[in-house]
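One structure, pasted below without further comment.
Left out: one protein chain. Kept in place: all the others.
Going in written order, the chains are labelled A and B, and every chain counts its residues from 1.
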Amino acid sequence: MRIQNFWNGIPEQIRRLSIVLLIIVLLFIFIRPLFIPDDFGKYGHFRATAVDEIVALEKKYAGQEICFDCHDDIMELKYEGYHKNVACEICHGPGTAHAEDPEEDQLDAPTGRGYCTLCHEYLPSRPTGFPQIVSASHNPMEPCISCHDPHDPDPPEIPRECNACHAQIARTKALSHHLNISCTFCHQAPEEHKTNPREVLPSKPKSREFCGQCHSSTISDKKGIPKIDLITHEPRYVCWQCHYPHLPEAR
Amino acid sequence: MKNEKIQKIKDKRKKEKVTRRNFVRTFLFTFASLLTPPIVLAEEKIKKTRAWILGENYNPYEHHWGMGIDINKCIGCGRCADACKKENVVPDEPFFFRTWVERYRIYDGNQTVIDSPNGAINGFKDQDQENRNLTRSFFVPKICNQCENPPCVQVCPVGATFITPDGVVLVDDEYCIGCRYCIQACPYGARYLHPETKAADKCTFCYHRISQDLLPACVEVCPTQARIFGEVKKKASPLVRFLRMNKVRVLKPDLNTEPKVFYANLDMEVK
Partner (left out) sequence: MQEIVEHLTPLLSEITGYIYPNEIELHWGLLVVIYPYLTGLVAGAFILASLVKVFNVREVQPTYRISLLTALAFLIVAPLPLLAHLGHPDKSFEIFLTPNMSSAMAMFGFVYAWYLMAVLLLEIWFDYRQDLITWSREKQGFKKWMYRILSLFSTDTSEDALRFDRKASKIITVIGIPSAFLLHGYVGFIFGSIKANPWWSSVLMPIVFLFSAIVSGISLVLLIYMIITPLRGKELDMGCLDKIASYMFYAMIVDFSLEALDFIHRIYESEESIKILGEMVSGKLFTSLIVVQLLIGMIIPLIAITFIKLFRQTPPELRRLIYFVSAILVQVGIFSTRWNVVIGGQLFSKSFSGLTVYKMTFLGLEGLLVSIGLLVLPFLILYVLFLMLPPWMEKIKS
């Protein structure tokens, strides 16, 4: 009775509107849970099954370790050489299918010159010391593998020139005033540097007097070379703190 | 008379005390009984969720993944970008990349040229840059930074992209509605709309591999170990050593996305 009085006391508009509102709210409350996926929100605001679906995706690359199971001889050979950290699948492609059924799915490897140059073509942006060649002049037309075993890629001859690996520096120097100075004038490199470059490093000049051999104003000959007074010219620094020796900017 | 009045007042005060006591007691009791079930249930839930097992035996709560990239080691061969496309079946066209490599050439006068031909899937070619002098030049691999405070997760309207307990940001491509808000929100350009599923897509750190003791494809094939993958916290992992031995930077630190991809020897020109 009281409820009925209460209800009748509300203006007619509000009565009608509140019924509409009630219907909408009830719809929302009851329809919504029907459509939400069951596992939504279990571990966070997402569908938990989605992670399982992602984990179950097919793998294409097998990983170096698996190759060892059958190809241990090659792996041991590779382990000793420069390509120790070059994964088998870089050259041989994704290997999971082959690992699961070796006969069915054979892997091949690139034999032309186009693939090795992806890493070894000379690019000025590559770090100094990384072995690079200019393929146009390095035994053109010969497949790389005819001289270099990809599993143990020792060069058949020890590089004669520094620019075999330090092409960027060599090119820069070739455009500079120092073009006729050989690398070995400033850097003494033991023979072992050519076979074990990262362990055995070439030397570098240590004092201003080294550059002073040509550039000191006390030297009377060697005309045409810019001369400075070793004592008064910026005594605080060594020469190469301002002047890049491979491209000296004297101006 | 006075005694009666005093007695009346005393009685009244006693009654008030009793009713007040009753009230406080009832209130505390109701409060406690209402709070206890949720607290107990919450504890149960936390215990249950920490026991999430994926695949064979992988509990994401026990790991936290990140990546380290050493710019001094990258040779720009592009094997990583190529392997990623193969492993994750990303469309071949030059518009969709989960990871790519950029080349920076900084010339005299601080003029920088950046390029990434087809994301470096086929490596880089040397182009003669007339007579300019190269001051610095290097390669920078780019990838989803798997941010700890991901702006992409923040803006997804439906919960289709999320961060897992092991720190990997994933996309549920069956739930994604393709609104592209996450793609707009990513400061690193790491996301794209997959042309076939019409859902957002991005690098997953090869979640299907790392949850089974393998490395992501890009790390697997990197010939110079420019990419290091491992745990960010506590455990002995290559990444922890990387973070100890190098001065590291992240991309766009001012946006406070807390990336988990750390760059060593990163140059100021890299945005």
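Definition applied: a residue touches a chain if its C-beta (ideal position, glycine included) is under 8 Å from a C-beta of that chain, and two chains touch if they have at least 3 such contacts.
Just so you know, these numbers come straight off a predicted model, no measurement behind them.
When the full complex is taken into account, the listed residue touching the unshown chain is B:114, out of B:28, B:114 or B:245. In the complete assembly, the contact with the undisplayed chain comes from B:186, out of B:54, B:106, B:163 or B:186. Even with one chain removed from view, chain A keeps its contact list with that chain: residues 11-13, 16-17, 20, 24, 28, 32, 35-36, 40-41, 45. Interface with the hidden chain, as seen from chain B, comprises residues 91, 93-97, 100, 102, 112-116, 118-119, 142, 151, 154-160, 175-181, 183-193, 195-196, 198-199, 255, 271.
We adopt the following convention: only the chains that are shown with their structure count from here on.
Note for the complex: chain B touches chain A at residues 49, 52, 54-55, 58, 60, 72-79, 83, 86-88, 103-105, 122-124, 126, 133-134, 137-139, 159-165, 170, 172, 174-175, 204, 207-209, 211-212, 214-215, 217, 220-225. Interface residues of chain A facing chain B in the complex, by the touch rule stated above, are 37, 40, 42-48, 50-61, 63-64, 83, 85-87, 89-90, 93-94, 117-119, 121-127, 130, 172, 247.
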